[in-house]
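A single protein chain has been omitted from the complex, and every remaining protein chain is retained in its original position.
Up next is chain A:
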Amino acid sequence: MTFRHKNTRRIEGLDSNVWVEFTKVAADPSIVNLGQGLPDISPPDYVKEELAKAAAVDRLNQYTRGFGHPSLVKALSQVYERVCGRKIDPFTDILVTVGAYGSLFSTIQALIEEGDEVIIIEPFYDCYEPMVKMAGAKPVFIPLRYKNDGNSASSADWVLDPAELANKFNSKTKAIILNTPHNPIGKVFNREELQVIADLCIKHDTLCISDEVYEWLVYKGNKHIKIATLPGMWERTVTIGSAGKTYSVTGWKLGWSIGPQNLIKHLQVVHQNTLYTCPTPLQEALAQAFGIDYKRMDDPDCYFYSLSRELESKRDRMAQLLQEAGLKPVIPDGGYFMIVDVSTLNVDLSDVDEKQPYDYKFVRWMITSKKLSAIPLSAFCGPETKRQFEKYIRFCFIKKDSTLDAAEVILKNWNKQTA
């Protein structure tokens, strides 16, 4: 029987995925999982209650408006109008998607095509590269580099070289993908840094896809600034947000794209031809949760701020544990990830006969011998920079105390178990 059916060109080479391997780890309860970015803390009670309430309403178990459940897009426009200081039309300027992942996909499919170049800042959330390739475009990478030789104590020390960045822009550059607060480093781009990017976008008439899923998770001394609020940027920026990261409900898979109608309308076309509508009861519950927190946006008890405070102390604890084990973590200014250079541990893996980068080998070794998991940083790099980042691994610290306690035990006993 003949069978000539292979995959389409658009997905050629896009089949492998770091998560498929490393999320299997989550299923093994004997492993302390600080790898994949998902909370093991509970979402707030009121969020769960709103979902129960929504599911009890008959109509809310059927299809809702494709581009976003009306009460949700209205709630989002309220919150973001306040944050951005501008009018945001809930029906034309917002699209609700299946997670921020779905927003990235809709944006790239809507606005990027063959012949385009898209600038991606390394290290990057791993899906940017395959999504740009699936759209037929060419990813152009630029690494964050630490500005001090050796001691990269803070995520703020990781910067873009403005001249190097400017060189990456040309007439083919359709978009730049910005991720702030940044995964995996935790960098919170400051106004000057954003202005450099904005100036280049305006000069070269480039779009900005701004992945801001960790927007509320910003630690003392730092402020999350939306590049869309800089002069000349609203009309060329799609800003992406996530319910999963905002409310610790990654399993709800709801996200949104916000921007000018002339861009969002194209995302809506993609959406109506890919999955059409997102789940209704989840959107309704999210709308209610946003309503509750919108009312207390001047109050420190607002979940957006209380979660951030909770995570800051986990961040500090994680950093301390790693430092006590003799490691030098890069302290993040935002997000819930922390990267650390493990080369100082001098774990010799040269006998592991694989062409894999060092960090992949290290993480696999650490999982089996230390029962602790993390994610190798070279998963977040383009081919040229893998060498540069292969000594780093990423830990996720949005974990309950008992998980961090278990990590502490492992790290404290690290040197006692050398082969």
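In this section, contacts are C-beta pairs under 8 Å (C-beta built on N, C-alpha and C of every residue); 3 or more make two chains touch, one makes a residue touch a chain; residues count from 1.
Assume contacts and distances are computed from a predicted model.
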Protein name, per the UniProt record, of whichever chain is missing from view ("Pyruvate dehydrogenase E1 component subunit alpha", "AP-1 complex subunit gamma", "DNA repair protein RAD51 homolog 2" or "Kynurenine--oxoglutarate transaminase 1"): "Kynurenine--oxoglutarate transaminase 1"
Which residue of A:Val83, A:Val159, A:Leu275 or A:Leu345 touches the chain not shown here: A:Leu275
Contact with the hidden chain (one of A:Pro39, A:Pro139 or A:Gly382): A:Pro39
Candidate in contact with the missing chain, chosen from A:Val25, A:Ile112 or A:Leu311: A:Ile112
In chain A, positions touching the absent partner: 1-11, 14-15, 17, 19-20, 23, 36, 38-40, 42-43, 48, 51-52, 55-56, 58-66, 98-99, 101-102, 105, 109-113, 115, 127, 130-131, 134-135, 171-172, 174, 204-205, 207, 244, 248-253, 262-263, 266, 269-270, 272-282
